[in-house]
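Of the protein chains in this complex, all but one are displayed in their positions.
Let's turn to subunit A:
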Amino acid sequence: MKVMERFTGGRGPMLAAAAVGAVGLGVTAVGFAVDTRRALFGYLFAFAYWAGIAVASLLLLGAWHASRARWPVVLRRMLETMAATLPLFALLFLPILVGASHLYPWLGEPPPLSEKDLKKLEHKRAWLNQPFWVVRSVLYFAVWSGVGEFLLRWSRRQDDTGELKLTQWQWWLGAGALPLVGLAMSFASLDWLMSLEPLFVSTVYGLYWFSGAFVGALAMLTLATTLARGPNLYGELVNDSHRASLGKFLFAFSVFWAYMAFSQFFLIWIANLPHEVPWYVLRAKGAWEPVALFIVNARFLLPFFVLLSRPFKEHRRTLAVTAGWLLLAHVVDTWWLVVPVVSPEGPRVHWADVSAFLGVGGAAVAFTLWRLRGHATVPVGDPYLRESLRYGG
(Lines give C-alpha, C1' and ligand atoms only; values in the text may rest on other atoms or scores of the structure.)
Protein backbone atom coordinates (compact mmCIF):
# COMPACT_ATOMS: atom_id res chain seq x y z
CA MET A 1 0.00 0.00 0.00
CA LYS A 2 1.17 3.50 -0.83
CA VAL A 3 2.24 5.72 2.01
CA MET A 4 0.70 9.17 2.06
CA GLU A 5 2.93 11.89 3.44
CA ARG A 6 2.08 15.52 3.92
CA PHE A 7 1.63 17.36 0.61
CA THR A 8 4.49 19.73 0.00
CA GLY A 9 4.25 20.31 -3.76
CA GLY A 10 1.95 22.67 -5.63
CA ARG A 11 4.10 25.72 -4.93
CA GLY A 12 4.33 26.65 -8.61
CA PRO A 13 0.57 26.49 -9.35
CA MET A 14 -0.14 28.32 -6.10
CA LEU A 15 2.16 31.20 -6.95
CA ALA A 16 0.87 31.32 -10.53
CA ALA A 17 -2.73 31.48 -9.30
CA ALA A 18 -1.80 34.16 -6.77
CA ALA A 19 -0.14 36.20 -9.53
CA VAL A 20 -3.19 35.86 -11.79
CA GLY A 21 -5.37 36.82 -8.85
CA ALA A 22 -3.29 39.88 -7.96
CA VAL A 23 -3.15 41.13 -11.55
CA GLY A 24 -6.87 40.45 -12.09
CA LEU A 25 -7.90 42.23 -8.94
CA GLY A 26 -5.54 45.12 -9.72
CA VAL A 27 -7.01 45.58 -13.20
CA THR A 28 -10.52 45.36 -11.74
CA ALA A 29 -9.60 48.08 -9.23
CA VAL A 30 -8.69 50.28 -12.19
CA GLY A 31 -12.10 49.36 -13.60
CA PHE A 32 -13.78 50.56 -10.43
CA ALA A 33 -12.13 53.94 -10.93
CA VAL A 34 -12.76 54.21 -14.68
CA ASP A 35 -16.19 52.63 -15.21
CA THR A 36 -17.50 52.13 -11.68
CA ARG A 37 -20.96 50.68 -12.30
CA ARG A 38 -20.00 48.31 -15.12
CA ALA A 39 -16.88 47.06 -13.31
CA LEU A 40 -18.87 46.42 -10.15
CA PHE A 41 -21.32 44.27 -12.08
CA GLY A 42 -18.40 42.35 -13.52
CA TYR A 43 -17.05 41.89 -10.02
CA LEU A 44 -20.43 40.79 -8.67
CA PHE A 45 -20.65 38.19 -11.44
CA ALA A 46 -17.17 36.86 -10.62
CA PHE A 47 -17.91 36.86 -6.91
CA ALA A 48 -21.24 35.07 -7.35
CA TYR A 49 -19.49 32.40 -9.45
CA TRP A 50 -16.60 31.58 -7.14
CA ALA A 51 -18.33 32.17 -3.80
CA GLY A 52 -21.29 30.11 -5.00
CA ILE A 53 -18.98 27.18 -5.73
CA ALA A 54 -17.40 27.52 -2.27
CA VAL A 55 -20.76 27.54 -0.47
CA ALA A 56 -22.01 24.64 -2.60
CA SER A 57 -18.85 22.72 -1.63
CA LEU A 58 -19.77 23.23 2.01
CA LEU A 59 -23.29 21.95 1.32
CA LEU A 60 -21.94 18.87 -0.48
CA LEU A 61 -19.56 18.23 2.41
CA GLY A 62 -22.44 18.57 4.88
CA ALA A 63 -24.56 16.21 2.80
CA TRP A 64 -21.76 13.61 2.82
CA HIS A 65 -21.46 13.88 6.59
CA ALA A 66 -25.23 13.75 7.00
CA SER A 67 -25.39 10.52 4.99
CA ARG A 68 -22.29 9.04 6.67
CA ALA A 69 -20.93 8.61 3.16
CA ARG A 70 -17.95 6.26 3.08
CA TRP A 71 -16.99 6.06 -0.57
CA PRO A 72 -16.01 9.74 -0.97
CA VAL A 73 -13.69 9.85 2.07
CA VAL A 74 -10.69 9.84 -0.29
CA LEU A 75 -12.06 12.97 -2.01
CA ARG A 76 -13.11 14.73 1.17
CA ARG A 77 -9.97 16.69 2.05
CA MET A 78 -10.10 18.55 -1.26
CA LEU A 79 -13.76 19.39 -0.71
CA GLU A 80 -13.08 20.51 2.87
CA THR A 81 -10.34 22.80 1.60
CA MET A 82 -12.59 24.22 -1.14
CA ALA A 83 -15.30 24.90 1.46
CA ALA A 84 -12.76 26.50 3.78
CA THR A 85 -12.10 29.32 1.28
CA LEU A 86 -15.16 31.15 2.61
CA PRO A 87 -13.19 33.44 4.98
CA LEU A 88 -11.36 34.68 1.87
CA PHE A 89 -14.69 35.40 0.20
CA ALA A 90 -15.76 37.45 3.23
CA LEU A 91 -12.76 39.64 2.45
CA LEU A 92 -13.48 39.66 -1.29
CA PHE A 93 -17.02 40.81 -0.52
CA LEU A 94 -15.70 44.27 0.47
CA PRO A 95 -15.92 45.88 -3.00
CA ILE A 96 -19.58 44.85 -3.19
CA LEU A 97 -20.21 46.17 0.31
CA VAL A 98 -18.59 49.51 -0.54
CA GLY A 99 -20.05 49.81 -4.03
CA ALA A 100 -23.52 48.54 -3.19
CA SER A 101 -25.21 51.82 -4.03
CA HIS A 102 -23.97 51.51 -7.64
CA LEU A 103 -25.39 47.99 -7.94
CA TYR A 104 -28.72 47.97 -6.17
CA PRO A 105 -31.54 50.30 -7.23
CA TRP A 106 -33.08 50.11 -3.76
CA LEU A 107 -29.99 51.91 -2.43
CA GLY A 108 -28.86 55.41 -3.29
CA GLU A 109 -30.70 57.48 -5.91
CA PRO A 110 -34.35 56.54 -6.45
CA PRO A 111 -34.56 54.56 -9.72
CA PRO A 112 -36.55 55.94 -12.69
CA LEU A 113 -39.73 53.98 -11.98
CA SER A 114 -43.41 54.74 -12.08
CA GLU A 115 -45.01 56.04 -8.89
CA LYS A 116 -46.72 52.70 -8.37
CA ASP A 117 -43.46 50.78 -8.65
CA LEU A 118 -41.70 53.19 -6.32
CA LYS A 119 -44.44 52.53 -3.80
CA LYS A 120 -43.87 48.78 -4.17
CA LEU A 121 -40.17 49.34 -3.62
CA GLU A 122 -40.92 51.41 -0.54
CA HIS A 123 -43.00 48.51 0.73
CA LYS A 124 -39.91 46.26 0.54
CA ARG A 125 -37.84 48.74 2.53
CA ALA A 126 -38.23 46.71 5.72
CA TRP A 127 -36.03 43.99 4.16
CA LEU A 128 -34.11 45.87 1.51
CA ASN A 129 -32.30 48.53 3.53
CA GLN A 130 -28.59 48.98 3.87
CA PRO A 131 -28.00 48.28 7.60
CA PHE A 132 -30.06 45.08 7.59
CA TRP A 133 -28.47 43.97 4.29
CA VAL A 134 -24.98 44.43 5.76
CA VAL A 135 -25.90 42.57 8.95
CA ARG A 136 -27.33 39.69 6.94
CA SER A 137 -24.27 39.46 4.71
CA VAL A 138 -21.98 39.37 7.75
CA LEU A 139 -24.19 36.67 9.23
CA TYR A 140 -23.99 34.53 6.07
CA PHE A 141 -20.21 34.64 6.07
CA ALA A 142 -20.07 33.96 9.80
CA VAL A 143 -22.17 30.81 9.39
CA TRP A 144 -20.34 29.54 6.30
CA SER A 145 -16.82 30.33 7.52
CA GLY A 146 -17.48 28.94 10.98
CA VAL A 147 -18.88 25.62 9.78
CA GLY A 148 -16.21 25.25 7.07
CA GLU A 149 -13.37 25.98 9.51
CA PHE A 150 -14.55 23.52 12.12
CA LEU A 151 -15.05 20.72 9.59
CA LEU A 152 -11.59 21.22 8.09
CA ARG A 153 -9.85 21.55 11.45
CA TRP A 154 -11.48 18.50 13.01
CA SER A 155 -10.66 16.46 9.95
CA ARG A 156 -7.02 17.59 10.05
CA ARG A 157 -6.82 16.92 13.77
CA GLN A 158 -7.97 13.37 13.09
CA ASP A 159 -5.01 12.97 10.69
CA ASP A 160 -2.70 13.09 13.70
CA THR A 161 -4.79 11.65 16.49
CA GLY A 162 -7.17 9.29 14.71
CA GLU A 163 -9.78 10.05 17.37
CA LEU A 164 -13.10 8.42 16.49
CA LYS A 165 -15.09 11.10 18.30
CA LEU A 166 -13.96 13.59 15.62
CA THR A 167 -15.84 11.58 13.00
CA GLN A 168 -18.89 11.82 15.23
CA TRP A 169 -18.42 15.58 15.63
CA GLN A 170 -18.11 16.08 11.88
CA TRP A 171 -21.28 14.07 11.30
CA TRP A 172 -23.15 16.16 13.83
CA LEU A 173 -21.91 19.55 12.67
CA GLY A 174 -22.03 18.70 8.97
CA ALA A 175 -25.59 17.43 9.16
CA GLY A 176 -26.80 19.89 11.78
CA ALA A 177 -25.50 22.94 9.93
CA LEU A 178 -27.04 21.96 6.59
CA PRO A 179 -30.33 23.86 7.10
CA LEU A 180 -28.51 26.98 8.27
CA VAL A 181 -25.90 26.89 5.50
CA GLY A 182 -28.57 26.21 2.87
CA LEU A 183 -30.91 28.94 4.08
CA ALA A 184 -28.00 31.39 4.20
CA MET A 185 -27.18 30.56 0.58
CA SER A 186 -30.81 31.01 -0.45
CA PHE A 187 -31.12 34.36 1.32
CA ALA A 188 -27.75 35.49 0.01
CA SER A 189 -28.97 34.86 -3.54
CA LEU A 190 -31.96 37.13 -2.91
CA ASP A 191 -29.86 39.82 -1.24
CA TRP A 192 -26.92 39.90 -3.61
CA LEU A 193 -28.39 38.86 -6.98
CA MET A 194 -32.17 38.94 -7.14
CA SER A 195 -32.37 42.40 -5.54
CA LEU A 196 -30.50 43.80 -8.56
CA GLU A 197 -34.03 43.91 -9.98
CA PRO A 198 -35.87 44.62 -6.73
CA LEU A 199 -39.37 44.32 -8.19
CA PHE A 200 -38.74 40.81 -9.51
CA VAL A 201 -40.06 37.97 -7.35
CA SER A 202 -39.24 34.29 -7.80
CA THR A 203 -39.29 31.67 -5.09
CA VAL A 204 -37.18 29.35 -7.28
CA TYR A 205 -34.36 31.91 -7.55
CA GLY A 206 -32.36 30.66 -4.56
CA LEU A 207 -32.60 27.07 -5.76
CA TYR A 208 -31.61 28.12 -9.27
CA TRP A 209 -28.39 29.67 -8.04
CA PHE A 210 -27.79 26.78 -5.65
CA SER A 211 -28.34 24.06 -8.27
CA GLY A 212 -26.00 25.76 -10.73
CA ALA A 213 -23.34 26.32 -8.08
CA PHE A 214 -23.71 22.74 -6.85
CA VAL A 215 -22.91 21.43 -10.33
CA GLY A 216 -20.02 23.92 -10.29
CA ALA A 217 -18.69 22.56 -6.99
CA LEU A 218 -18.97 18.96 -8.19
CA ALA A 219 -17.28 19.84 -11.48
CA MET A 220 -14.51 21.69 -9.65
CA LEU A 221 -13.96 18.72 -7.34
CA THR A 222 -13.93 16.36 -10.32
CA LEU A 223 -11.45 18.50 -12.21
CA ALA A 224 -9.23 18.90 -9.13
CA THR A 225 -9.34 15.13 -8.58
CA THR A 226 -8.26 14.50 -12.16
CA LEU A 227 -5.45 17.02 -11.90
CA ALA A 228 -4.27 15.99 -8.42
CA ARG A 229 -1.78 13.42 -9.61
CA GLY A 230 1.74 13.29 -8.28
CA PRO A 231 3.54 12.51 -5.06
CA ASN A 232 1.28 12.57 -2.00
CA LEU A 233 -1.76 13.65 -4.00
CA TYR A 234 -5.09 11.98 -3.51
CA GLY A 235 -5.81 11.71 -7.23
CA GLU A 236 -3.48 8.69 -7.30
CA LEU A 237 -5.86 6.75 -5.04
CA VAL A 238 -9.02 7.42 -7.04
CA ASN A 239 -10.42 4.53 -9.05
CA ASP A 240 -12.97 4.05 -11.83
CA SER A 241 -15.83 3.71 -9.37
CA HIS A 242 -15.02 7.01 -7.64
CA ARG A 243 -14.99 8.70 -11.03
CA ALA A 244 -18.23 7.03 -12.07
CA SER A 245 -19.88 8.23 -8.88
CA LEU A 246 -18.66 11.78 -9.38
CA GLY A 247 -20.07 11.53 -12.90
CA LYS A 248 -23.40 10.31 -11.51
CA PHE A 249 -23.47 13.31 -9.17
CA LEU A 250 -22.74 15.65 -12.09
CA PHE A 251 -25.48 13.97 -14.12
CA ALA A 252 -28.05 14.10 -11.32
CA PHE A 253 -27.44 17.74 -10.49
CA SER A 254 -27.33 18.84 -14.13
CA VAL A 255 -30.81 17.35 -14.37
CA PHE A 256 -31.74 19.02 -11.08
CA TRP A 257 -30.53 22.35 -12.47
CA ALA A 258 -32.67 21.85 -15.57
CA TYR A 259 -35.67 21.02 -13.40
CA MET A 260 -35.16 24.22 -11.39
CA ALA A 261 -34.51 26.35 -14.47
CA PHE A 262 -37.60 25.05 -16.19
CA SER A 263 -39.77 25.35 -13.06
CA GLN A 264 -38.88 29.01 -12.72
CA PHE A 265 -39.33 29.73 -16.42
CA PHE A 266 -42.55 27.76 -16.77
CA LEU A 267 -44.32 29.34 -13.79
CA ILE A 268 -43.41 32.85 -14.90
CA TRP A 269 -44.25 32.15 -18.55
CA ILE A 270 -47.66 30.67 -17.80
CA ALA A 271 -48.64 33.27 -15.18
CA ASN A 272 -47.46 36.11 -17.43
CA LEU A 273 -47.47 38.69 -14.63
CA PRO A 274 -46.05 42.17 -15.24
CA HIS A 275 -43.63 42.16 -12.30
CA GLU A 276 -42.13 38.75 -13.19
CA VAL A 277 -42.03 38.58 -16.96
CA PRO A 278 -39.58 41.46 -17.58
CA TRP A 279 -36.81 39.37 -15.99
CA TYR A 280 -37.16 36.78 -18.76
CA VAL A 281 -37.98 39.29 -21.51
CA LEU A 282 -34.60 40.87 -20.79
CA ARG A 283 -32.71 37.55 -20.65
CA ALA A 284 -34.45 35.27 -23.12
CA LYS A 285 -35.84 37.58 -25.79
CA GLY A 286 -33.89 39.72 -28.23
CA ALA A 287 -30.14 40.10 -27.94
CA TRP A 288 -29.72 37.82 -24.90
CA GLU A 289 -31.76 34.96 -26.37
CA PRO A 290 -28.78 33.07 -27.87
CA VAL A 291 -27.07 33.14 -24.47
CA ALA A 292 -30.15 31.66 -22.80
CA LEU A 293 -30.38 28.92 -25.43
CA PHE A 294 -26.68 28.19 -25.08
CA ILE A 295 -27.06 27.75 -21.32
CA VAL A 296 -29.91 25.25 -21.65
CA ASN A 297 -28.00 23.18 -24.18
CA ALA A 298 -24.61 23.43 -22.49
CA ARG A 299 -25.76 22.83 -18.94
CA PHE A 300 -28.39 20.21 -19.60
CA LEU A 301 -28.72 18.54 -23.01
CA LEU A 302 -25.05 17.94 -23.77
CA PRO A 303 -23.92 16.70 -20.32
CA PHE A 304 -27.12 14.65 -20.07
CA PHE A 305 -26.15 12.48 -23.02
CA VAL A 306 -22.42 12.37 -22.27
CA LEU A 307 -22.88 11.45 -18.61
CA LEU A 308 -25.46 8.74 -19.32
CA SER A 309 -22.68 6.38 -20.33
CA ARG A 310 -20.75 4.61 -17.60
CA PRO A 311 -17.55 4.16 -19.67
CA PHE A 312 -17.51 7.94 -20.25
CA LYS A 313 -17.89 8.60 -16.53
CA GLU A 314 -15.05 6.21 -15.69
CA HIS A 315 -12.72 7.57 -18.35
CA ARG A 316 -10.47 10.13 -16.74
CA ARG A 317 -10.08 12.50 -19.65
CA THR A 318 -13.71 12.40 -20.80
CA LEU A 319 -14.92 13.11 -17.29
CA ALA A 320 -12.40 15.93 -16.83
CA VAL A 321 -13.42 17.56 -20.13
CA THR A 322 -17.10 17.28 -19.19
CA ALA A 323 -16.41 18.82 -15.78
CA GLY A 324 -14.45 21.64 -17.42
CA TRP A 325 -17.27 22.21 -19.88
CA LEU A 326 -19.82 22.39 -17.05
CA LEU A 327 -17.65 24.92 -15.22
CA LEU A 328 -17.58 27.04 -18.36
CA ALA A 329 -21.34 26.72 -18.81
CA HIS A 330 -21.76 27.82 -15.20
CA VAL A 331 -19.68 30.91 -16.00
CA VAL A 332 -22.06 31.84 -18.80
CA ASP A 333 -25.07 31.08 -16.61
CA THR A 334 -23.86 33.28 -13.73
CA TRP A 335 -22.95 36.03 -16.20
CA TRP A 336 -26.46 35.77 -17.68
CA LEU A 337 -27.97 36.18 -14.20
CA VAL A 338 -26.05 39.36 -13.36
CA VAL A 339 -24.86 41.27 -16.40
CA PRO A 340 -28.11 41.80 -18.43
CA VAL A 341 -29.14 44.34 -15.76
CA VAL A 342 -26.25 46.64 -16.68
CA SER A 343 -26.04 45.64 -20.34
CA PRO A 344 -29.69 45.29 -21.51
CA GLU A 345 -28.71 46.06 -25.11
CA GLY A 346 -26.97 42.73 -25.52
CA PRO A 347 -24.35 40.27 -24.33
CA ARG A 348 -21.16 42.35 -24.37
CA VAL A 349 -18.18 41.17 -22.40
CA HIS A 350 -16.49 44.01 -20.54
CA TRP A 351 -12.79 43.70 -19.76
CA ALA A 352 -13.64 44.07 -16.09
CA ASP A 353 -15.77 40.90 -16.32
CA VAL A 354 -12.66 39.00 -17.40
CA SER A 355 -10.27 40.65 -14.95
CA ALA A 356 -12.65 40.22 -12.02
CA PHE A 357 -13.26 36.57 -12.94
CA LEU A 358 -9.53 35.86 -13.11
CA GLY A 359 -8.84 37.99 -10.05
CA VAL A 360 -11.36 36.37 -7.73
CA GLY A 361 -10.71 32.92 -9.21
CA GLY A 362 -6.92 33.22 -8.98
CA ALA A 363 -7.18 34.34 -5.38
CA ALA A 364 -9.55 31.47 -4.54
CA VAL A 365 -7.39 28.81 -6.23
CA ALA A 366 -4.21 30.15 -4.60
CA PHE A 367 -5.91 30.21 -1.20
CA THR A 368 -7.15 26.62 -1.68
CA LEU A 369 -3.69 25.35 -2.62
CA TRP A 370 -2.15 27.26 0.27
CA ARG A 371 -4.51 25.57 2.71
CA LEU A 372 -3.94 22.19 1.06
CA ARG A 373 -0.16 22.35 1.43
CA GLY A 374 1.50 21.06 4.57
CA HIS A 375 -1.23 18.51 5.28
CA ALA A 376 -2.19 15.11 3.97
CA THR A 377 -4.45 15.34 0.90
CA VAL A 378 -6.61 12.48 2.16
CA PRO A 379 -8.07 12.29 5.67
CA VAL A 380 -5.53 9.65 6.74
CA GLY A 381 -7.02 9.32 10.22
CA ASP A 382 -10.56 8.64 9.02
CA PRO A 383 -11.81 5.19 10.07
CA TYR A 384 -13.56 4.74 6.71
CA LEU A 385 -10.61 5.61 4.48
CA ARG A 386 -9.79 1.96 3.81
CA GLU A 387 -13.36 1.30 2.79
CA SER A 388 -13.28 4.31 0.49
CA LEU A 389 -10.07 3.11 -1.18
CA ARG A 390 -11.65 -0.29 -1.88
CA TYR A 391 -14.79 1.34 -3.31
CA GLY A 392 -16.35 -0.52 -6.21
CA GLY A 393 -19.83 0.53 -7.13
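Everything that follows uses one rule, which is that a residue touches a chain if its C-beta (ideal position, glycine included) is under 8 Å from a C-beta of that chain, and two chains touch if they have at least 3 such contacts; residues count from 1.
Everything below uses one rule, namely that contacts and distances are computed from a predicted model.
**Q** According to its UniProt entry, is the unseen chain "tRNA threonylcarbamoyladenosine biosynthesis protein TsaE", "Protocatechuate 3,4-dioxygenase beta subunit", "Iron ABC transporter" or "YtkA-like domain-containing protein"?
**A** "Iron ABC transporter"
**Q** With respect to the chain omitted from the figure, which of A:Phe265, A:Phe357, A:Trp370 or A:Tyr391 is a touching residue?
**A** Of all options in A:Phe265, A:Phe357, A:Trp370 or A:Tyr391, contact with the hidden chain holds for A:Phe265.
**Q** Decide which residue listed in A:Gly12, A:Pro112, A:Pro274 or A:Gly392 touches the omitted chain of the complex.
**A** Considering all chains, including the one not shown, the answer is A:Gly392.
**Q** Touching the absent chain: which residues on subunit A qualify?
**A** 262, 265-266, 269-270, 272, 392
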